[in-house]
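For this view, one protein chain was removed and the others were kept in their places.
Up next is chain A:
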Amino acid sequence: MLSVNSATLPTDRQTAVAVMSRVCKKAASRCTDDPLAVPELWQKFAVLRLMLSSCYGPGGRFKQIHNNVGGHVLTTSTSSVLLRALTFSEDLLKLVAGAVINHAARLGDCGLFTGIVCINLVQNARGMNLSAALATRVYRHLLAECRRYLRSESCGCRVEVDFSNVQTLITLARTVISSKRVCMLTPEELQHISSVTVQAFLLSVPSAPSDPSHSSAPSGPSESSESPGRRCFGRTVTIPLEGLPVGDSAVFPGLLLDLPVLQSGDLQRLGPAPYKIALFNMSLSGDLSDMEDAALEIHAGLNPDQVLLDQLLKLGEQVVRDGVVLFVCQRVIHPVLQQYLRERGLVVIERLGAALVEPLAQMTGTTMISSIYSPIPAQAYGLVGGLRLHHRASKELLQLLPSGDPALSTVLLCHRNQTMLEELKVMCERAEHVLRLTLKEPYALLGGGCTETLLSAYIRYTTESRAAEVAVDLSCSLSEVLLGTESFCRALLSVAGSLEREDPPLLMDLTFAHCWNSRTSDQLCCSCGLIMNSSGLEQNPINTEHQAFLPELPQKLDLHPTLLLDSFSAKISALSVAVEVACLLLDVKYTIKDVN
């Protein structure tokens, strides 16, 4: 039977295709020659760039997206949320958006940075009349130069993350969370949320005997295959709670469950911890969902529901006999069984969801049970370190404490309204992601635009000092190298420039090449907070002509808590992606659009 099926299938498909091709003729594709020469495209590029750069930084404005026939209104200034909600008429823009979204999905941070740099690189190359091949070569060279500098010891914008001191981690988290205005946090709240995030991150790092840098980052680049001895990160569950002050946010080791009905009296009656737990990952609702194919023949006088329920109750009997206290199921539990178990003093949790079952099994050392037809083997049970009840607002939350290694922790996030809470949740997840990346590369970059100004000053200096050599290497003329460098540096500076939208433009000092806010120049530090004293420093508005110079390293690095720090891995990757996508866009000479 099977062989006949497989033999007839392809021929059927072929005839279907043949019929289709006869019925509907494919329309010819729409072609555009040299799409980059179309002026409308540049307008669209400029709009997208403005949109991205106006979202950038702590002063960024948020965007509201809504459909003109009504529906949900989305308020955000996060690149991945924003770009996902938009539809693009232009394929080239779609390409940029896709690259930004993919980057943000992998590395969590610097999505807006990628988009702004990429579009600027394309626009500058076009504006300076650099040919695609030439711009590609120069950009590639400068990118390699940037990567080399950022990874070298002499790099002035890199700070080492000190794992013995939690301050750098908190600073990193704070910079990420503070970069979005939608969150609307006061400085105290910001500090609290940052420390909560770092706490959650520290709980998720497995307490392996080796040092923590051996654990593999969940979304890092590909080389982290898990050999024995390496362990996964634990999971952090976030529970958003609307209406409470931000200060009520907290981290709980283990799993926190929001249960609709809980007999708090039950908990008091329980004996001392630890408790035995049984974990089911199949439905205990008593229907026959798993045998659709078989023909059922039911004997008269026999009730299949009753038979199954008997089976379930038999299971319940065994569980009670074995002294289980916590009975958890991924899916639905039959109400009769629930009632039966509750009467005997068990805590019953149903509809846990697939995402939580695996970490819970790991935390408690349980084997998931997937059959109701055989007795539960003794080794399938696990242990819970304790149960605790928390009251927050109108909700009762049950905390399952880990008995050993906490593979699971829960962050309770509170905020005043839903929009802010949603954005805060995204930002906290991003911050945790950024913190995990530091385990792979224990560095951070200076924030506040200082990395960009420093990098551009360095690139200008190195290229100018050996321009002739570079020109030979890249087989182009000296002026072309300088033009390409100018374009690259301007793209970098435009990111720093997006931080400040109001009039007095940002300044750059000509000694350390850090970024200064001109309105606060009477204050004592630069944007990132590393350079404390502006007296005696010559300052220029960014994007103005100045003599190329090699940025000096500050004498001592004072890692005080008000510093701004960005993710190292994410920014390097973002720069690479931006350059690669820009080269790709410049390379497009023809578009073909299938309009079928």
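The definition used in the following text is that a contact is a pair of C-beta atoms (placed from the backbone, for glycine too) under 8 Å apart; a residue touches a chain by one contact, two chains touch by 3 or more; residues count from 1.
In this text, contacts and distances are computed from a predicted model.
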UniProt protein name of the chain not shown, from "Bardet-Biedl syndrome 10", "NADH dehydrogenase [ubiquinone] iron-sulfur protein 1, mitochondrial", "Exosome non-catalytic core subunit" or "Coiled-coil-helix-coiled-coil-helix domain-containing protein 1": "Bardet-Biedl syndrome 10"
Contact residue for the chain not shown (choose from A:N129, A:Q311, A:Q418 or A:T562): A:Q311
Selected residue (touches chain absent from view) among A:C55, A:L92 or A:L383: A:L92
For chain A, residues in touch with the removed chain: 18, 22, 26-29, 31, 33-35, 91-92, 94-95, 98-99, 102-107, 132-133, 136-137, 140, 216-228, 281-282, 290-291, 293-299, 302, 304, 307, 311, 367-371, 373-374, 377, 379-380, 472, 475-476, 573, 576-577, 579-581, 583-584, 587-596
